[in-house]
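Before I ask anything, here is the structure I am working with.
Note that one protein chain is taken out, while the other chains of the complex remain in position.
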Amino acid sequence: MEFSTFLVQCLNAVQYGLLLFLVASGLTLIFGIMGVINLAHGSFYMLGAYLAYALAPLFGGQFLLQMAAGVVLSVVFGFLLEWVFFSYLYQRDHLQQVLMTYSLILVFEEMRSILAGNDVHGVKLPEWLSGAVALGDLMKYPVYNLFASATCIVVALGLYYVVNRTRLGMMIRAGASNRDMVRGLGINIRLLYRIVFAAGVALAALAGMIAAPVTSVYPGMGGQILIICFVVVVIGGIGSISGALIAALLVGLVDTFGKVLFAQFSGLSVYLLMALILIWRPQGLKSKGY
Amino acid sequence: MHTKFTALAAAGLLCSGIAHAQTAPIKVGLMLPATGTYANLGEMIENGFKLYVGEQGGKLAGREIRYFKVDDESDPAKATDNVNKLIKRDQVDVLVGTVHSGVALAMAKVARETNTLLIVPNAGADVITGAMCAKNVFRTSFTNWQPAYAMGVVAARNGHKKAMTITWNYAAGNESAKGFVEGFEKGGGKVTQNLTLAFPNVEFQALLTEIAAQKPDAVYAFFAGGGAVKFVKDYVAAGLNKTIPLYGAGFLTDGTIEAQGAAAQGLSTTLHYADNLNTPRDNAFRLNFAKTYKTNADVYAVQGYDAAQLLEAGLKAAGGDIKNRDQVIAGMASTQVDSPRGKFTLSAAHNPVQDIYLRQVKGNINELKGVAIKALADPAKGCKM
Partner (left out) sequence: MNIPLAAAGLHQPLPPSKTRLLPLVILLAACLLPMLLSEYALDLVVKIIIYAIFALSLELLVGTTGLISLGHAAFFGIAAYVTALLVPGSGPGAILLMLPAAMLGAGCYALFVGALSLRTQGVYFIMVTLAFAQMAFFIFHDTGIGGGSDGIYLSSRPAFSLAGIALVDLELPRHFFFFALGSLAAAYLLLAAIQRSRFGRALAGIRTNEQRMRAAGYRTYGYKLAAFVIAGMLAGLAGFLMAARTGVVNPELLSWHESGAVLLMIILGGLGSLRGAVLGAAAFILLKEFYSSEAIFAGFAQHWQLSLGLTMILFVAFLPHGLIGLSRQRIWNRKQSPAAQGGAHV
C-alpha cells in the first residue's frame, strides 16, 4: 500500500472510530452511572438517523439547524423514556434489564416500521457540505466526512469539559463511584440520572444523524452498531469515557484496514481484537476512573 | 391395511372432487417481501401478476384465481417456515416468489421435495435453474450471470484491458461478479481484483480508496436499491468517474436514478429490460400499469406480469386442469411468452432465453442503446433434467 493510500485509509478509520465513540460514550455513561445495561442503545442511534431523514424536508437546507432540532428532540425523548421506563430498571438485576431492554428493541424496531416504513433511505446533504477535497491526485475526499469527524471531535471535547470541569460533571463522576453517598449528600439523584440518560440518548442520536448521509438509513442499523459498541466498551473499560475513545479509534483502525486487507475476514477482525485484549486485560484498557 | 383404507377414501373423495375441481379457483401462493428493503419490489411483482390476470377478466384459462400471501421479510432463516405455511397450511396449487435469492433457494428446495409448482419472478440465484433445477421450478426473470456476462462482453468490446469488480458479499453479488469476469476475460480483458463488502453495508470509502490506488481501466459494480444509490453517488463524489468508467448490472440504475440525480448520468448498464423499448407490447403494458397503479412499471413488474402469462400458458395446455401437472409443465416449458421486454422462450432448465439490452442513463430513464447480446441463455451449470 502506498503511503498516500495509507493516510487516506487512516482518515477513514478515524472518522468511523469517532462516530463509534459518540455512541459508545453514551452507553458507557449510562452503565457507569446508573448501572443499567441498555441493549436498546442502538435504537437511539437509529432514532437519530431516522430523525435526520424525517426532519430534512422540514428544514430545507438548514443542516445545522436541523441537527440542533434533532438533538433537542432526542433529549426530550430521553427524558420521557427514562421517566416512563428506565427508572424502573435501576433496582432490577442484570438479567431483567437485559430482557426488558431487548424487548424494547423489538418494540422500537416495529414502531420504526410502522412510522417510517422499511425502505432504505438516503439523506441529502446541503450544498456547502456536498463537495469533495482533492487529496493529492489520488482521489477526492468528501467534505462531509471531514465535517462529521470535526463534529465528533467538538462533541468529544465538550463531553470532556462537562465531565471534568463542571459541577454537573463532578456529580456524574461522584455518582459513578458511590451512588448512595451522592444521594446522602442531598443531590437530586433522580434528576441526575434523568439528565445523564437523556445525554446518552442524545449522543447516540447525534451520532445517527451525523452518520445518516454516509451510511444511509435502513432497518437494523441500530443492532449493528450496538454490538460494535459493546466491543468498544469492553475493550475500553466500562464506565471510562477516555477508554471508550481509545477503544473506538482502535476498532475503527482494525475495521477499516481489515476491510481493505482481508475482505473476507473483516467482520471478524474487531472481535479478534477484543479476544486479544481480553486475554491480556479482562477488565478493559481503562477500567477505573475517567 | 392402513394404506388400503386411505386409498379407498381418497378414491371416493376424488370422484366427488373431480367435478368440483374443474370450477374451483386455482390457489396461487404469493411469497413476496411486504416489509424490508425489497418491499417495493415485492409490491411491483404482485401488481404485475395481478395486472395480467385482470386483463384476462380475472381468470386464467377460464379458472378463477384465489391468492394466498405470505410476507417473507427477505429473511432466508424464516423461509422454510413461511413456504410451509403456503404449501402445508393453505395448500396452494402454484407458488410464486420471491425477490431475495436466499429465500428463493429455500423455496426451491421445499418445492422440489413436495413437488409443488414454483414460478420465480425475480431471484437470480444461478443455482435455482442450475444445480437445483427441477421439472416443477420455473423462472421468468434472469440468472445473475446473464446481464453480468453481457456487460463483461461489452466492456471488453469497448477496449478495456484491466478491470475490478465491487459488490456485496452474497450470492447475487458473487454470481454477478463471476458473470462479468467470464464475459470480460472472454473478450480478452483481465479482472485484477474482486472487492466485496458485507451486505447491506454501504460504507464504501475504504474500497473506493483501494480502487483509486489500483487505477484499473474500468469498474463493474453490482448493487441494488439503497446501496446502488449510495455507491454511484460516492463513486462520483470521489471523482473516480472521470478517470475510471463505471459499468453495472441494470439494478445499479433501476428505480434509483431519481435518488442518484446527476451522478448517474451517462452510466452504462445491461439488463433484460429498458425504460423506453417503445414496442407496441411494452407501450400497452406500461400504459395499463400506470393507469391501474398510478406508478410507472419497472423490470420487476414485467417479471410478475410474465409469471402470470407463463402460468396461463400451462393451464391452457392442460385445459384448465391444474392437477394435470405433466400437461401444465409441458405447456409452460414449450411456450413463447409475449413479454413487454420482448418475446422469450424458456431454456431446458426453465430460465428465460432473452435479449440483454445495453442502456445508458439519460435524464430520468435508462435509455436503450442497443442489444448487448441477443437470445442469451444461461449455461445452467450442473442442471440434470
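Note that the chains take the letters A and B in the order they are written out, and that residue 1 is the start of every chain.
The rule is simple: contacts are C-beta pairs under 8 Å (C-beta built on N, C-alpha and C of every residue); 3 or more make two chains touch, one makes a residue touch a chain.
As the structure is a computational prediction, the values presented were derived from the model and not from experiment.
Considering B:T23, B:T80 or B:T279, the position touching the chain not shown turns out to be B:T80 (whole complex).
Within the complete assembly, B:A106 is the residue of B:I26, B:V53, B:V92 or B:A106 that touches the hidden chain. Interface residues of subunit B with the unshown chain, by the touch rule above, are 34-35, 71, 75-77, 79-81, 84-85, 88-89, 101-102, 105-106, 109-110, 113, 125, 169-171, 174, 198-199. Where subunit A meets the missing chain, the touching residues are 31, 35, 37, 87-96, 98-100, 102-107, 109-111, 113-114, 179, 190, 223, 227, 230-231, 233-234, 238, 264-268, 271-272, 274-275, 278-279, 282-284.
The rule is short, and it goes like this: only the chains that are shown with their structure count from here on.
For this pair, subunit A with subunit B, the centres built from the Cα atoms lie 39 Å apart.
The residues of subunit A lying in touch with subunit B in their complex are 1-2, 5, 8-9, 12, 15-16, 113, 117-122, 130, 132, 134, 138-142, 145, 214-216, 218-219, 256, 259-260, 263-264, 266-267. Only residues 35-37, 39-40, 169, 195-198, 200, 202-203, 205-210, 212-213, 225-227, 229-230, 233-234, 237-240, 259 of subunit B touch subunit A when the two sit together in their complex.
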